[in-house]
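With one protein chain held back, the other chains of the complex are shown just where they sit.
The first chain written gets the first letter, and so on, giving A and B; residue counts start at 1 in each chain.
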Amino acid sequence: MDNTNTKYYYPYISPFDPCKPIVIKSYSTPPHLYMGFQPPNLPQFSTAREALFRGTLWPALYDTYPPEKAREE
Amino acid sequence: MWYYEKKLQYPVKVRECNPRLAKYLIEQYGGADGELSAALRYLNQRYTIPNKVVGLLNDIGTEEFAHLEMIATMVYKLTKDATPEQMKAAGLAADYANHDNALFYHNAAGSPWTATYIQAKGDPIADIYEDIAAEEKARATYQWIINLSDDPELNDSLKFLREREIVHSQRFREAAQILMDERDTKQYF
């Protein structure tokens, strides 16, 4: 489970682009993309209340949005 | 049949009267990748899908109606008691002229919901792959609405709904795997 939940890329920037260029673009790659068939007995959030407010019972499927830290460069 | 339970799946809180946000949110009410499309798509596909995944389509389709009700609650609260002037300032004058503050199944650009948003191909793999794509598109829509919204309490509910798309996508991916499995399929040599 070392996969990142956000990927980045650098679009081509033309000197004639009218809007201020976004140098780095990003998109979501949430954890379920890497899970395959969910294995049994995955750790669960400790209370029903926490599961509700996270939107899933399993931390392994939880994804934050917007991504926690935008990469700086 | 279905039973109604007098509760929302997740608490919906809205900080302020903000019809402009309602204008964006309606995308998930009557839009192509919205909750109405999702519920009707899955519940309709379940009749012609192999038995081992009928239950999943039935149950996710049912949960989608709970999400539809959450979106309706947000739209209702964001526009409740909004004056015609406030509706006009939010770009909802055309809506108001037709519906007053009533909800209607259309997308953020005002196009009415249509059955052409959904498909039932009768081919189990084609249908489940459409469902996976639908969940990812709904997840993306929630991201863009969260980006547009500055209401932290509303965003909390939207993040819940985005996470549900992830879990549903996970389950549909498992369903695709189940459909591909050789187990309990007659093998010919």
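Keep this in mind: contacts are C-beta pairs under 8 Å (C-beta built on N, C-alpha and C of every residue); 3 or more make two chains touch, one makes a residue touch a chain.
Everything below uses one rule, namely that contacts and distances are computed from a predicted model.
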Determine which name in "Spore coat protein JB", "dihydrouracil dehydrogenase (NAD(+))", "Peptide/nickel transport system ATP-binding protein" or "beta-galactosidase" the UniProt entry assigns to the undisplayed chain of the complex.
"Spore coat protein JB"
List the neighbours, among the chains on screen, of the chain that has been left out.
A, B
Given the contact definition stated above, which residue among B:38, B:158 or B:175 touches the chain not shown here?
B:175
Hidden partner sits against chain B at residues 3-12, 53, 55-56, 59-60, 63, 69, 72-73, 76-77, 167-168, 171, 174-175, 178
Which residue numbers on chain A touch the omitted chain?
37-38, 40-41, 47-49, 51-52, 56-58
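Here, only the chains that are shown with their structure count from here on.
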Give every residue of chain A touching chain B within the complex, in rising order.
28, 30-32, 35-38, 52-56, 61-66
Which residues of chain B touch chain A once you look at their complex with the stated criterion?
10, 139-140, 142-143, 146-147, 156, 159-164, 166-167, 169-170, 173-174, 177
